[in-house]
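Inspection log for the structure reproduced underneath, given as structure tokens.
Yeah, one chain of the complex is gone here, protein chain that is, but the others are all in their spots.
After this line comes chain A, so read on.
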Amino acid sequence: MGKTIIEKILSQKSGVDAYAGQIVVADVDYVMGQDGTAPLAIKSFKEMGGKKVFDPEKVVFVIDHSAPSPNEGVSRLHKLMREFRDEHGIDFHDIGDGVCHQVVPESGKVGPGSLVVGADSHTCTYGALNAFATGVGSTDLAAAIISGKLWFKVPESIKFVLKGKLPKGVFAKDLILYLIGDVTADGATYMAAEYTGEAISDLSMDGRFTIANMAIEMGAKAGLMEADEKTFAFVKEHGGRDFTPVFADPDAVYAKILEYDVSELEPMVAKPHTVDNTAKVTEVAGTPIHQAVLGTCTNGRLEDLRIAAKILEGRKIHPRTRLIVAPASRKIFLRAMEEGLIKIFVEAGAAVVTPGCGPCVGTHNGIPSDGENVISTANRNFKGRMGNSNAFIYLASPATVAASAIAGEIADPRPYF
């Protein structure tokens, strides 16, 4: 019987001929913790009697959720992480290096066929590299750091066949918001999403990361894609070793196969307070916007910054609106400077902040006030997500966020393309 991508990866890593529904204990290739979850993992590691990390080159901590530290409580937790690094010699990214889900792919340690666990729900992002990557809690993370293994229930898969070409001014973010609106926030719970078709092949790696990143917003355990020339080029560019791509068998068994034609798709937004509460941008155009955010593990990559800069170049943001820009990593920040994108943002009136997660998770760097509307390129718009439960968050593409920052209200970006 044929296998899905995730059945193949879990079979290879567990040494068991595994199919959906089975429980396996599998070897992990890379284990990631960030500053919201690693401190608790260190606590669990100690309580479990952990003395040694299974392989220091396969464990990484990233300080990105509150970077630099906004208060002394966070500083103590950061110190705990740095002490763990000093003791065990693990990979480490300190403040300013960027968001874990950009920093890890850039490290070259993850590629086709890898199995990665991260104590962050958006670890599914690396599925764009044909890896099985999934979010876990801190105690599971500690178990993986000690043993190099974790148990998994092999999930069923939903195959998304995405046909056609995206129209001008419509991007990967619009596509994934549309899909989540269609299948709902728990439409893929306990399952893996496999994305395939012309619309995926046409996307850059940056666009594919956006799609894979939001698999968790439909409840999925992973969001996977097959590897192609773009995948191999990305891995090579970042110094990755030779990885073996994993393809689904033609006779693999899926829980569902969903087909979409993307050629009529329009720019989308997710309205407050759930990601599956989606609408066409035209349905909410004119909603006043007080803060706009460009960045995050969903849409803070170079292509995203280029698209926003194309719209913002030579223009000013609306006096009602603040624009916060957080490049996803130090490398992207540098490239954006070299290309003149940062100058465009600053001249347009944006505040450019340290690469990191702050504005998205409500730790610092842009907490909205009561009754304010925010439009953000992030992946979650839950009540209170950005640090104030009396604010309203709309999610959209970098193009829609840039167009809205100029208009001072939600605006359709298509006239700019």
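To be clear about the criterion, a residue touches a chain if its C-beta (ideal position, glycine included) is under 8 Å from a C-beta of that chain, and two chains touch if they have at least 3 such contacts; residues count from 1.
What we mean here is this: contacts and distances are computed from a predicted model.
For the omitted chain of this complex, the UniProt record lists the protein as "3-isopropylmalate dehydratase small subunit", which is one of "PucR family transcriptional regulator", "Cytochrome c oxidase subunit 2", "Membrane protein" or "3-isopropylmalate dehydratase small subunit". In the complete complex, the hidden chain is touched by one of A:12, A:139 or A:204, namely A:139. Only one of A:4, A:37 or A:278 touches the chain withheld from this view, namely A:37. Touch with the hidden chain on the side of chain A covers residues 23, 25, 35-37, 39-40, 43-44, 47-50, 65-66, 71, 73-74, 77, 118-121, 123, 135-140, 142-143, 146-147, 149-151, 153, 185-186, 189-190, 216, 219, 221, 274, 361-363, 380, 382-385, 387, 389.
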